[in-house]
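Have a look at this one.
Here the complex is missing a single protein chain, while all its other protein chains stay put.
And now, subunit A:
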Amino acid sequence: MKPPPFGYRAPVTLDEALDALAARPSGKVLAGGQSLIPLLNMRLAAPPELVDINRVAELDTLHVGDGGVRVGALARHTRVERSAAAAAVQPLLRRALRHVAHPVIRNRGTVVGSLAHADPAAELPAVLAVLDGTVDAASTRGRRTIPAADFFVGPLEPALEPGELAVSAYFPAAPPRTGTAFMETARRHGDYAIAGVAAVVTLDDDLRVSAARAGYLGISATPLVLDLTGAAGPHGDWTAAAAHVRDTVDPVADIHAGAAYRRHLTGVLTERALKRAAAEALRKAED
């Protein structure tokens, strides 16, 4: 249970980090290490080189604006979870972060690292996907913005090119009269979820449902986002929306749960989360 040998660089500026990644494109980025180091310890990964970005202070950022929350590559889960400003602009972030592993893991793990790890059972990819967020990637060749819909290519496979570093992620703010909810079921508290859902419901001026979306984790190779506005109808028939989800999803079976159980669970979680999100949207609309 010790990591295999690897080359090691610890840049202190972003430019140095990008140069290091350009010099060894097969190198891996080490941020919080709460997913990568277990893989190294178990020797499931053996990268030739690690580029440790923990000393790149310019990536340790959290910017909250009216339009959304931008999280830098070195911002730890705990920092984002505790930010009252971030929770006010986009409450779904804090709600999902409370399900990420345990508090001690969240002290080191980073939000952007979790996205770049692209685990289909992880919480934050589903949140970024349901919110239509983006990831900014940089390399010595330049910068680009990758929409969530294009960022998650496959299990543990983000749309990052060799030599590219995910420098920040952007979680758009909730529009007015919008409620959110996050729910998941795991075998043990802090484990990866068997299935989970991030729900977003928006009401119009007449308090009819104008948008209902759900992002799923644990049931497909990449985060699945379903638009449930039509299935729920203007008055929010959440039972019908959940039935539609059960008919639509095609969950994978694994050692933790069979496909039929995951399908059932996905329906149950969908109905509960949409109800809770709609209730919050109504409270906000009435304020």
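To be clear about the criterion, a contact is a pair of C-beta atoms (placed from the backbone, for glycine too) under 8 Å apart; a residue touches a chain by one contact, two chains touch by 3 or more; residues count from 1.
One rule holds for everything that comes next: contacts and distances are computed from a predicted model.
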Any idea which of "Peptidase M16", "Tripartite tricarboxylate transporter TctB family protein", "Raffinose/stachyose/melibiose transport system permease protein" or "(2Fe-2S)-binding protein" UniProt assigns to the chain that's been left out? "(2Fe-2S)-binding protein"
Considering the complete complex, of A:Gly65, A:Pro103 or A:Gly258, the missing chain is touched by A:Pro103
For the chain left out of this view, which of A:Ala23, A:Met42 or A:Ala57 touches it? A:Met42
Counting contacts across the full complex, list the positions on subunit A that touch the omitted chain. 1-8, 10, 30, 33-34, 37-38, 40-42, 50, 52, 54, 78, 101-105, 107-108, 189-190
